[in-house]
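Got a structure for you, questions after.
Of the protein chains in this complex, all but one are displayed in their positions.
Then we have chain A:
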């Protein structure tokens, strides 16, 4: 489904992504871990099409289509969803109205007939129940005055509503309380199917106990320095990142010789 080949990207002239390679197939869950500042959110932003990143090298394909050629809204309509690490507030815009607009754009793009108000309402109710999102929040202005955890849960509610192919969740687990983490994870597990895929960016092995990944990758210094199965996450939990950093820098110095 998603194929990233040797992706390099700069921000303000500084190279942040330094040759990312990643293959995500339909039905899979990938976890990306890595120390602060290693480039995880940058990777998510580049995939979503944020303009302040300059792509200097590499390719990204989504089901055979060149993702890097598409505007951000087209990527979204094609099925890329990013649950933001820091969701923004948009005062006065009702959450539901916003979702209605988004969904209608996406449906037009996918050649689906528009939903009637009644159908939309029904769908909203179902998805709210699926991710246990409070109706009260759904009716408020988009993220305005939401608590940190509420914002994260709103991201997951939107994910449920928009039914993307590829969901990238950027630290959606951080800021959630213990119960919320379980609820959100259950919701995501219910949304998993053979046709969609998830990329979970996280710092905590705990999330991966709820949503069991097929692969775990470690991003460090703009590169994926190690990939493995869920056991890798456990190993990281125990040992931290230092051993990987050392290994990486060791390799680097070897390469230089």
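The definition used in the following text is that a contact is a pair of C-beta atoms (placed from the backbone, for glycine too) under 8 Å apart; a residue touches a chain by one contact, two chains touch by 3 or more; residues count from 1.
Just so it is clear, contacts and distances are computed from a predicted model.
A.B. asks: Between "Fe-S cluster assembly protein SufB", "Formate hydrogenlyase", "Putative DNA metabolism protein" or "ABC-type xenobiotic transporter", which matches the UniProt record of the unshown chain?
C.D. replies: Of the names offered in "Fe-S cluster assembly protein SufB", "Formate hydrogenlyase", "Putative DNA metabolism protein" or "ABC-type xenobiotic transporter", the absent chain's UniProt record gives "Fe-S cluster assembly protein SufB".
A.B. asks: Among A:117, A:178 or A:194, which one touches the chain that has been omitted from the display?
C.D. replies: Hidden-chain contact among the options goes to A:117.
A.B. asks: Quick one: say which of A:6, A:139 or A:229 touches the chain that got left out.
C.D. replies: Once the missing chain is taken into account, the touching residue is A:139.
A.B. asks: Which of these touches the unseen chain: A:72, A:149 or A:175?
C.D. replies: A:72
A.B. asks: Out of A:64, A:91 or A:113, point to the residue that touches the absent chain in the complete complex.
C.D. replies: Missing-chain contact among the listed residues: A:91.
A.B. asks: In the complete assembly, which of A:2, A:16, A:29 or A:48 touches the absent chain?
C.D. replies: A:48
A.B. asks: For the chain that got dropped from the picture, name the residues of chain A it touches.
C.D. replies: Contacting residues on chain A, toward the hidden partner: 48-52, 71-73, 75-77, 81-82, 84, 87-88, 90-94, 96-103, 105-106, 109, 117, 120-121, 124, 138-139, 141-142, 158, 162.
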